[in-house]
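As you look at this complex, bear in mind that one protein chain is not there, while each of the others sits in place.
And then chain A:
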Amino acid sequence: MERTVTYENDLNLKATELRLGLPGTDDSDKQTPSGVRSNKRTLSETTEECRSKSNSGTSDARNDDTETAPAAKAQVVGWPPIRSYRKNSFQPKKTEAEAAGIYVKVSMDGAPYLRKIDLKSYKGYPELLKALENMFKFTIGQYSEREGYNGSDYAPTYEDKDGDWMLVGDVPWEMFISSCKRLRIMKGSEARGLGSYV
């Protein structure tokens, strides 16, 4: 039984392009390399890490689009297919040759999905907080040691190595990035009761 189906304008390739970037990733400036193998997606639309050096058997046209240096590698969501409990629990014994980025999940109360950021790509708290504000479209108030984040609806918190939830900003930056396991942007009213959870 034949069925002719018209798909109207949805052969618009851009709309159906295979994208590996996180939702909201901007791809307007990337080049399209020529001579890419037909069974691969146009790689400029993929995030940088798929152009890993180990894919040596593929078209060398890929080496052309190096305009973005892979300094802050974003990850393909959910790949390799390893469950999250495995990611966090294992500490490799071997020393890593180059320090990899410190990727932590960021959740925000009320948002439908999480984001991931590389703490190493920020030089300090001001940069981190600005990035969070941009990512989730909200404002963080002024931090003070005594009162935490005042004058805002949200407070950034993090889970440290001991499993405790702490307010971002209390400890020195280096100590923070080495002990932070994940971030959570808490609604202001909840965050004020932070100390009572331990």
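In this text, a contact is a pair of C-beta atoms (placed from the backbone, for glycine too) under 8 Å apart; a residue touches a chain by one contact, two chains touch by 3 or more; residues count from 1.
Keep this in mind: contacts and distances are computed from a predicted model.
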{"item": "Omitted chain (choose from \"Proteasome subunit beta\", \"Protein TRANSPORT INHIBITOR RESPONSE 1-like\", \"Actin-related protein 2/3 complex subunit 4\" or \"Ribonuclease P/MRP protein subunit POP5\") - UniProt protein name", "value": "\"Protein TRANSPORT INHIBITOR RESPONSE 1-like\""}
{"item": "Interface with the unshown chain - residue positions in chain A", "value": "3, 5, 7-10, 12, 15-16, 18-20, 23-24, 38-41, 49-50, 52-58, 73, 75-87, 89-94, 96, 100, 103, 107, 111-114, 163, 197-198"}
